[in-house]
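Here it is, the structure in full.
This part shows chain A:
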Amino acid sequence: MTSLIRNPLTIVWALLTTITIVSSWIALEGGASHQINTTVTTAVLLIAAVKAHLVIRHFMEVRHAPVWLKATTSGWVLVLFALLLGLYFAGL
Partner candidate 1 sequence: MWFFVIGDFLIFGVYFVGYMYFRGQNHELFLSSQARLNLDIGAINTVVLLTSSLFVALGTAAARAGDKVDALRRFWTALAFGAAFPLLKMFEWIPEISAGLTPGTNLFFMYYYVMTGMHLCHVLLGLVIMCFVIRNLKAPGTPKISFVETGATYWHMVDVLWLVLFALLYLMR
Partner candidate 2 sequence: MNTRGQRILLWTAPPAVALFVLAYLVFPVFSPPLSPTLTPDQVAAFFRGNVTGILGVAILCNLIACSLVPLFAVTAVQISRVATSSTVLTYAYVICVGVGTTAFILADYCWGMAAFRPDRDPQLISLLNDMAWFFFIAPVGTIMVQNLCFALSVYLDDRPEPIFPRWVAHFNVATVGLLAPGAFSILYKSGPLAWNGPLSFTLRLATFAVYIAVMFWALLRAVKHQGDDRVVLA
Partner candidate 3 sequence: MAEAPKAPTASAEQTTSRPKNRKLDQWIAFWTVPFFFNLFGLVFVPLSWMMPPRSPSSPTPHIVDFMHSHNLLIACVILTLAYGLAPVSNACYLMQVKRMSVSPAFRYSMMIGAITGAIVGMLFPMFCFGLGAFRPGYRPSVLMMLYDFGYLAFIGSLGCFCVMWMAFGLAIILDENKILPKWLGYYTIWQYVTELMAAPVWIAKSGPFAWNGLMTFWFAMTLYVSWQFIVYLCIYKAIKSQPEAELDNAPPEPLPAALETTSRTSA
């Protein structure tokens, strides 16, 4: 059992769960009034990007994958979130 807890995958999972709760809390506290809030949006989108990256790297084992796959997946996360944030600020 201890091996399960010390397993790097479990640590990644703990991190993911924690930041999920943090991002929900940010939305609840900072966005309770349901007004435009750039801080909240930037924070939750960045957290989502980090989470996506963590899952891809560790759970999907892209860490050990060939370079092209690393590049494609990271590129997807980067381009997607850059576009999302860019569009968000452009639409304000």
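Keep in mind how these were chosen: all candidates are chains of the complex that A comes from, given by their letters.
In this section, a contact is a pair of C-beta atoms (placed from the backbone, for glycine too) under 8 Å apart; a residue touches a chain by one contact, two chains touch by 3 or more; residues count from 1.
Predicted, not measured: the structure shown is a model, and the values here were computed from it.
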item	value
Touching candidate - 1, 2 or 3 - for chain A as found in this complex	1
Residue ranges of chain A in contact with candidate 1 within the complex	4, 7, 9-10, 12-13, 16-17, 20-21, 23-24, 26-28, 30-31, 34-37, 40-41, 44-45, 47-48, 51-52, 55-56, 58-61, 69, 72-73, 76, 79-80, 83-84, 87-88, 90-92
